[in-house]
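Structure first, commentary second.
Let's turn to subunit A:
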Amino acid sequence: MAHLTLIIASLLGLFGTASLALCQQRHWKSVMHADLSSASKSLIRNSGLVFLLLSLVVCIQRDGAGFAALLWALIFAVASLITALVLSYQPRTLRFLASAYSALSGSSQNSR
Partner candidate 1 sequence: MLTNDNTVTRSIRLLIAVVGGYLFTDGFIGLIGVSLPYLGWAQSEALNLAILLGLLAYVIIMIWAISTVRLLFTTVAIFASSAAMIYGAPLLVQA
Partner candidate 2 sequence: MAKLISKQFRESLTWFHTWLGIGLAAVLFAVFWTGTLTVFDKEIDQWMKPELRIAQPGPVSLDQLVLPKLSEFDPARESEFWMSAPRDRIPAIRVLYEDQDGESHEAMLDPRSGEVLDLTDSHAGSDFFFRFHFMLHMPGIIGYIVVGLAAVGMMALVVSGIFIHRKIIQEFFTFRPQKSRRRSSLDFHNLTAVIALPFHFLLPLSGLFIFASIYFPWSLGLPYDGNARGLNAETSGYEYLAVPAAGQPGPPVERIDALVSTADGIWLAEEGKRSSRADWIGIFNYGDKNSYVIVERYYPDNRVSIGPDQFSFDPTTQEITNRFSPEPVHAAMNWLEGLHWVQFDHWPLRWLYFFAGLSGCAMIGSGMVFWMQARIKKGTEDSVSVRVVRAMSVGAITGIIIASLGFFIGNRLIPKEIDITGVHRHDLEIWVFFLFWALSCVHAALRGREAWKEQNMAIMVLAVVTVVLNWVTTGHHPVAAVSESLWVVLIMDVMILAGGIVAWWVALKMRDASPGTAALRPVIDSPNRSPN
């Protein structure tokens, strides 16, 4: 159980940082080779913030606030680093997430 909650918190952190990166034109372009519409931009940013908030909630639930403040901050740090490295070396990895956002926002992002 303890391991499972930690994995959930880490995944939520990764989705959060990946979303925050994707809401930026530069990174979206490197993943999707298309422009990011302003409607999807706010959807992606808000989803990213919600993911990070949920990650914090899971951390607090797991270990209490004293540990969670540190655990969440460091999960965020590692997730950010992974996101940045994925974007520079294997941006296609994030395509599934970007496509999901495209479908959700219903905008016609024509990816090449």
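Worth a mention:
Here is the rule we use: contacts are C-beta pairs under 8 Å (C-beta built on N, C-alpha and C of every residue); 3 or more make two chains touch, one makes a residue touch a chain; residues count from 1.
Selection rule, in plain terms: all candidates are chains of the complex that A comes from, given by their letters.
In this text, all values refer to a predicted model and were calculated from it rather than measured experimentally.
For subunit A, the touching candidate in this complex, among 1 or 2, is 2.
On the side of subunit A, the complex with candidate 2 involves touching residues 6, 17, 20-21, 24, 26-27, 29-30, 33, 63-64, 66-67, 70-71, 73-78, 80-81, 83-85, 87-89, 91.
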